[in-house]
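Heads up, one of the protein chains got dropped from this complex, but the rest are sitting where they should.
To keep things simple, chains are lettered A and B as they appear, and every chain counts its residues starting from 1.
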Amino acid sequence: MHILSVADDMVPAARGDEASTLMAGKIMASLFFEPSTRTRLSFAAAMNRLGGRVIGFARPGGTSLQKGETLADTIRTVESYCDLIAMRHPQEGSARMAAEFAEVPVINGGDGAGHHPTQCLLDLFTIQKERGDIGDNKVALIGDLKYGRTVHSLAYALALFKADLTFIAPEQLQMPHEVVEECQEHGASISFETDLDAAIEDVDVMYVTRIQKERFPDPEEYKKVAGIYTIDTDLLRHAKSEAIVMHPLPRVYEISAEVDDTSAAAYFRQAFNGVPVRMALISLVAGVIS
Amino acid sequence: MHILSVADDMVPAARGDEASTLMAGKIMASLFFEPSTRTRLSFAAAMNRLGGRVIGFARPGGTSLQKGETLADTIRTVESYCDLIAMRHPQEGSARMAAEFAEVPVINGGDGAGHHPTQCLLDLFTIQKERGDIGDNKVALIGDLKYGRTVHSLAYALALFKADLTFIAPEQLQMPHEVVEECQEHGASISFETDLDAAIEDVDVMYVTRIQKERFPDPEEYKKVAGIYTIDTDLLRHAKSEAIVMHPLPRVYEISAEVDDTSAAAYFRQAFNGVPVRMALISLVAGVIS
Partner (left out) sequence: MHILSVADDMVPAARGDEASTLMAGKIMASLFFEPSTRTRLSFAAAMNRLGGRVIGFARPGGTSLQKGETLADTIRTVESYCDLIAMRHPQEGSARMAAEFAEVPVINGGDGAGHHPTQCLLDLFTIQKERGDIGDNKVALIGDLKYGRTVHSLAYALALFKADLTFIAPEQLQMPHEVVEECQEHGASISFETDLDAAIEDVDVMYVTRIQKERFPDPEEYKKVAGIYTIDTDLLRHAKSEAIVMHPLPRVYEISAEVDDTSAAAYFRQAFNGVPVRMALISLVAGVIS
């Protein structure tokens, strides 16, 4: 809650309406061992909006790792060039390991099948900004709930706020049992649905994720599912008028373009929210605010 | 003319002789969906010389587009990280489309077979700086006039200044009819030549472009043409003493290295001019000057 509160204070500087010099003279190393334009640019914008500088790489090619260097050595070298590290790495646990070796703070920008904590924080921030509150919502997580790390992190987090959760997915892509159990232990009320239309009526937040073609051995099966789990203005007519639609992006077919012009479309505002949230995190871990 | 006038004011800061803070606290997203070192670095230099910051990518690999995202979605996401966008994209019309979706200004850094307006502006700026005036010149466009978007844009622009134009090219690479007609409608006086030596005598500006090998099915045919359309000091002896040689660069064989040391060689000064012109454009579209 403190991070979200600091993020709220960062909004004017994140928009460029105010100049911040909180990180002036500081350097963030942005180490993307796996490409991710959105997360990388959002971190870079955050650091620059704080008056700081960014060095780093956008893909693994040409790094010392190719010469057989361990991640620990790369981190211990790069940390001598910077004041904090933001990293994405395909291997689960890599960010934690980097943090153990580094003396500078490390922010996890996604580590493979692991969590994606800054995405989760910006999702919570978006719900709070859009709805005024986090826990007092019925939130539907929709799409690929089995493999999507974003929705796992978000389900855990929303459970801590005792949110009312509905997991809407084709059966083979439903939320894993261990995630469901942990959410229930934290007091979340949970229901399961396969039918999007039927479940949407009393939902406050629709959090949509992409269903990847690769998950389906049979392309016909994929097409069927893809067609069913699409948010369009027809579907929105069955939803509450103040309900919002979120998506971690990029989207492909899951949200019809006609939704973009409705007030329900919160996903581009959500993308912007990554900037103030990451500004808050950077400033806090660097110790320039508390 | 206003852009060129602002560009002229930018020259000392573009050289690093004066510090500008016009874009301090602002972020430019530099989105190169197609690589272009020269244009990209020139834009980056311009934004940095203005005290602003640059985020972005230099090639499409690893962007969300690979996950099937539309250009419209990429733009609507990235615009929430920045105050303006400079982009290059292989597809004609993409910059215009981006500008329609974005709420921040978009500067076209080249869109495939479309125009390349910042190159055109820096070409005009160079002619004005070198010759004191734009319209009152005999300008020869030389080389591949059929496929080169740079010379199409420049021909249109020079026509607006009622310049005297000579199109010097092998027949199969002459200026397209539609470009010629539009130039004539705007009042340009136009002549056509295939022989470089014969046409050069009374020319004030020689604007040379590269003839690409790929345009010729027969390599022997290419060699012949390449040999004929080369500017060297021998040829310059037939030209006016104050004539200048321009080239959008990179050059290969079209201008002999011996020309570099003559006062006629304006092409590296022309490359520099990209910085003040882009500084002017950035400042104007961002609204920090008017």
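To be clear about the criterion, a residue touches a chain if its C-beta (ideal position, glycine included) is under 8 Å from a C-beta of that chain, and two chains touch if they have at least 3 such contacts.
Predicted, not measured: the structure shown is a model, and the values here were computed from it.
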Residue in contact with the excluded chain [from A:76, A:131, A:186 or A:238]: A:76
Candidates B:19, B:113, B:228 or B:289 - the one touching the absent chain: B:19
Candidate in contact with the missing chain, chosen from B:101, B:147, B:192 or B:272: B:272
Residue of B:49, B:76 or B:89 in touch with the missing chain, whole complex considered: B:49
Residue touching the undisplayed chain, where the options are A:55, A:113 or A:198: A:55
Residue numbers in chain A that touch the chain omitted from display: 24-27, 29, 53, 55-57, 61-64, 67-69, 73-74, 76-78, 80-83
For chain B, the residues touching the chain missing from this view: 16, 19-20, 35-38, 41-42, 44-45, 48-49, 51, 54, 58-59, 210, 249-252, 268-269, 271-272, 275
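One rule holds in what follows: only the chains that are shown with their structure count from here on.
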Chain A and chain B, separation of their C-alpha mean positions in angstrom: 40
